[in-house]
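== subunit A ==
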Amino acid sequence: MSKRVGVYICHCGTNIDGMVDVEKISDEIGAQGNDVVVCRHYKYMCSEPGQKLIRDDIVELKLDHVVEASCSPKMHEPTFRTCVSQAGMNQYMFEMVNIREHCSWVTDNRDLATIKAKALVEGGIARVKYHKPLVGSKKPVTPAALVVGGGIAGLTTALKIARSGYKVTIVEKEEIIGGRMAQFDKTFPTLDCAGCTLTPKTSEVGRHPNIEIITKAEIVSVGGFVGNFKVKVRQQPRYVKLDKCTGCGDCQKVCPINVSSQFELGMATRHPISRPFPQAIPNKYSIIRDGAAPCQSACPAGVNVVGYMNLAGLGKFDEALALVRERMPFAASCGRICFHPCESACKRGQMDKPLAVCQTKRFLGDRELSKGVFVHPKKQDERPERIALVGAGPASMSAAYFLALMGFKPVIFEAAPAAGGWLRYGIPEYRLPKDVLLQEVENLASMGVEIHYNTPIGPGRSIDDLMKKEGFSAVFIGVGAQDAMRIPVPGADAAGVHWGVEYLRDSAMGKVPPLAGKRVLVIGGGNVAVDAARTAIRQGPASVMTISLESRQEMPASAWEVEDAEHEGVSFEHRWGVKQILSQGGKVTGIELRAVARVFDEQGRFAPTYHDDQLTTREADVLILAIGQKTNMKFLAPEDGIALTPRGLIQVDADTLSTSRPGVFAGGDCTLGPASFVQAVGKGREAAESIYAHLVHGGLREVTPKEREVPKEITPEERKRAQPIPRQEMPVLAAQERRGAFAEVELGFTEEMAKAEGQRCMSCSLCCQCGECVRACGPVAIDLTQRESIRELDVGAIVVATGIDIFDAKKYPEYGHGKYPDVLTNLEFERLCNAAGPTGGKVVRPSDGKVPQSIVFIQCVGSRDKARGGEYCSKVCCMVSAKQLSIFKHHSHDGKAYVFYIDNRTGGKGYEEFLRRAIEEEGATYIRGRAAKVFEQGGKLVVRGENTLVGGPVEVEADMVVLATGLTAQKDYLNVARALNLATDKNGFFLELHPKLGPVETSLAGIFLAGGCQGPKDIPESVAQGGAAAAEALTLFSMGEVEVEPTVASADRSLCTGCKTCVSMCAYNALSFSEEGKVAVVNEALCQGCGTCAAACPVAALRVQHFLPDQIFAQIEGMLA
Partner candidate 1 sequence: MSKVTLDALRWQDQPAQATITVNGGPPQVYFQITAPREVAAMCQGRPVEELPRILSILSPAHHLCAAQALDRLFGVEPPPVAQNMREALRLALFFRDHLRKFYFLVTSLENPFADFWSQDAQRGPHGLRSLLDDLMRHVSLAQEAAIILGGRADHPVTAVAGGVSRSLKEEHHARLAEIAAACRSCAERLGGFLREQVFPQGKILGEIRGLEAGPLTSLTLAPEPDGLVLRGAGGGEAERFGAATLFDKVGLHQETWSYEPFAFLKAKGWQDLGKVPADSLFFVGPLARLNNGQPLATPLAEDERQRLVEALGPFPRFEVVAAYWALLVELLGSAEGLVALCEVEKLSGPVLRTIPKAVGKEGHAALESPRGLIYHHFRTDERGLVVEAQVLDTATANNGLFGILAQRAVEASLARKEPWEETKKRIELSLLAY
Partner candidate 2 sequence: MSRPEQKKKLAIYTATGCRACEQGILDLNYEVNELGRFADPVFWPYVLGTPWEALSEGKVDVALFAGTIRTEADRQAALKLRESSELLVAVGACAAFGGLPGLANLADATEAKAGETTGSSSADGEGKPTLPRAEPQGLCLSQVVAVDYVVPGCPPTQNLLWAAVLALVCRGESPARLSYAAGRLPEAVAEAIAAGVLPRRGTTFAGEKAVCGSCSRIKEEKKFGICKRPYQEYQETGRCLLEQGLICQGVATQEGCGGICTGVGVPCRGCFGKAPAIFDPGAKMVGAISSTFDSKDAKEIAALVENFVDLAGTFYRYSLPSQCSLLATPDKG
């Protein structure tokens, strides 16, 4: 079908016609026919007569395509599109050819320019024939806005939108709104108080019914499209309920922790529970907590170490013990035998020595035992359910404790005559005295836990029986690993050979063979082996030697235990393995050993190999083989229906500890293999929670999100915070007194020692959750169990006002910021001036508190310096310094102010006048030139620079130096950009749609920018942009619906093979793979029309409307014809 194309060529006065022979082109094209119905040229096509020419032709000549050759489409494409649509033609049937900017203006050869212009027009004609009419679709708008950032720009936007009657949600990263402006003292050029201008706004925002503020929150992702965004917001816990907090401040009075205040730029400290300043909005407290401290994360039972150590530091031992008990019921035992991973994780260990956590805990436990009064938290209302617990080891005891607190009736069945399991029969008395254990067991019994001794569970009285016949509602299996692992060693049946775990159990029961005068050999490298050796040496043998496969470093036994054993006279030999046991007349005489080649394979798995040619023997009368331990599963009956893992352990769900039989739970060694006491206690508590959920809620507990962990590396800030107290050393029994005695070796802390140890804690989690504030809070507003949460918001427009950051002055080491305390950044100086600031508004030197007599301001720190900072001008620093020196001069009239500057840029209303006043009235000395260096000389700071106006170097003495640091993008700008799909420039500032015509719009329809996040701005500009962004959002709301551009991608189902090449191309998630259709699907509302997918699509099934391959190919051919 033939097309009817009209071609119009503009002279643009002489702009085009001067260099291009418009008439000639027009005649040639008009003469060629080929679908071109008419070709006209005119002086000014964009003028009304020019446009009318086109409109009339469309109607009279029935044109179906129009080509217009004139200036850049960036200039007049909308004009002509409107023009053709006025004549009834679809605006996309039009093509604009640029023969001015791209042709007549850049050539000086008229012939070549004419050739080029004609080629361009031919390209347009060829292309336009393939154009198709396109119409966008309409979608309703959600009349609510999201403002990201609660600084002055965002607040302005929020207020304007809210006042117009629409809902606004402000998402603010910090705990309060106000942004940078809240930190300022006075503002230029009027020198009025920043707080006085800001607070009325913040408080209006705070109380406006249409505004909701979400503090401590960030945008995670944005879905949807203009008018219909779905925004995910991640909120960090505030720990203080906004609706309950009255702002009375009782909480912060009792807070034991002091950390440096970010709001004050580290020039003051704050309590983790606090508010930055009294007028802050929301005018409520909040707690800053970085996450779980390494010690707490390391503890298998999850004990809040930081909390109770700090309480101990305050001398609040009862509260400390209560906090321990939330996770660890047996403080006295744990304090003795725990392998304390908390101490290994303690960050203070990176500086001097870790806190003596374990011993402090023991102190807390012992203190209670010595008082003889057992305090446990209040039990919940009694419940009818009885829970059976199998085994009276640590796991069961822990579960029983927590079950009892929940109101259940726990009943423990223990095969042995005493409780404690491994604690009782595995751990020698010198480490855990029996009476300590006994008291903890008695305390448990006092809570209503029944313990039946000598009552084995097994066939005859199986778990099945417990549930079916005896009416237990749930069962917990907490059996330990108390059988010795036996390996076939030749000669192991000789008299005098003992197995490690059994040997320990026998000694605990007093059934140990006499060892006096005998040579004892212990085989093994684990804790059982060392315990056995240390037990043996207390029985008066001639010698005790331990032989391990592993080297000293590889040994799994705790290093300090090995050391203690050596102190007590145990000798060690390493890297020998048993070949056979030598015996005579059925009695052991020694052992033959072979050298170990390696213990672990490349993957670190235990897989020993030996040199069979390197043999040796050791003589011995008694041999203890301590090569491992295992759980005896004989107590399980087939009808119990409890599944085991391939390793022979009870199979449990990792989160709920539920076994394969509903209602039966298990924890401790029988599920983990030989593990530690503290792990068993942790599992016991988890099982209790699961049992509670199972019986009370009828389902298993939901897994609560784990608190994030604080970084493991110590920070400089923490080093500063650490109090210089040495670690308290535990008094011990002298080594010579230990042999032959089972008296406890470690003697325990005193109150003073415990307190001192507690004060050593740096509280690297910031808030330690000691609970002091909770106890002090009258309105019960504090909830320390809060966790981060995700909220989803539906909004129609998003205004991004995330603000600016301050350039890090340390990147200019020659200026000495951070090295000399009296070199400040201008924001730090601002806090000094501020009446609510760290000095109460006195401008004094941080080093000595003296009032400075001379201050040097250094301009352009981080600005206009491509090498180290931004290439751009930060815009406000000239005025900031002029303002600050004026404030300084108002404080001390005789003071001298110097400014090293490059250019003074004061392009604002009243700005230049303000600067002139600073120079002329305040008498500041402006030196043109970059300062080269700041150094100390004779107790004074000296600024060396160059005076480029007079030429030559200059040195100025100063009491204080203020660096006019530049403004930079927020450090986390990329997170915001990614979450919102915003484009940024190379400095990290968000890209506006057009630098002049679209300053607050972004390339994403419905997402707007305001304030410093788009580039350095002063307050008036930020406010103006805030207003402009509000107007954009309001325009959207008042339109009620949005037209979705038709120049978007579409997928041809008849071509698409579902290869998924395109899916990862789309930066807007507009492309997805339809599982039903097995084809790609375009969400046209999300598509921005970039065409990346179309270029990648291997079958050309994806196309962007108005940029179809046919159209481009035709244009190429036309241009080259």
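Simple rule for what comes next: a contact is a pair of C-beta atoms (placed from the backbone, for glycine too) under 8 Å apart; a residue touches a chain by one contact, two chains touch by 3 or more; residues count from 1.
Candidates were picked such that all candidates are chains of the complex that A comes from, given by their letters.
It should be emphasised that the depicted structure is a prediction, and the values quoted were computed from it without experimental measurement.
Only one option in 1 or 2 touches subunit A in this complex, and it is number 2.
Those residues of subunit A that touch candidate 2 in the complex are listed here as 1052, 1054-1061, 1063-1065, 1092, 1095-1101, 1109, 1113.
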